[in-house]
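A single protein chain has been omitted; all remaining protein chains appear in their positions.
Entry: chain A
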């Protein structure tokens, strides 16, 4: 079987939506080929591959942890947009908490107990959606509360907000891409 014949077959598979491949694909990277061809049953088109890659990197780079997978496992026909709904709810909730914390950080002297309380809630929500980096920054903040360090609280709060925003952007992109990939199927 020459390269040309393989190439044709490859194109055929890509354009045939009803075909499903076995997990191992059975293809090999060849010097003359431009992309890797390890398909899984789920990844039928380039968009879906992109979605899977993005998802993988969110975990690898520590933005998300196992709890996010738990949410994904709950998504089904009865709850088709569950993950996105939960994430949206998280960002609505946390916007309120961020506002409360900002206000509390402006009062002098700082009410560390109240700040710790808010951050405890924030940390709880973050961990329930698997927002790993956000959760870790929350922990840092609470340590500064315990140490009654105003400077530490103000500084780490900036980090909390930063991670919070970064994750939101990444998840927005991810969900958008996933929707496009789903439509393209």
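In this text, a residue touches a chain if its C-beta (ideal position, glycine included) is under 8 Å from a C-beta of that chain, and two chains touch if they have at least 3 such contacts; residues count from 1.
Basically, contacts and distances are computed from a predicted model.
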Candidate names "Protein YIPF", "Oncostatin-M", "Response regulatory domain-containing protein" or "Glyoxylate/hydroxypyruvate reductase HPR3-like"; UniProt protein name, chain not shown: "Response regulatory domain-containing protein"
Selected from A:128, A:149 or A:180 as touching the chain missing from the view: A:128
Selected residue (touches chain absent from view) among A:51, A:64 or A:86: A:86
Touch list for chain A against the chain that is not drawn: 66-67, 70-71, 73-74, 76, 78-79, 82, 85-86, 89-90, 93, 120-121, 123-125, 127-129
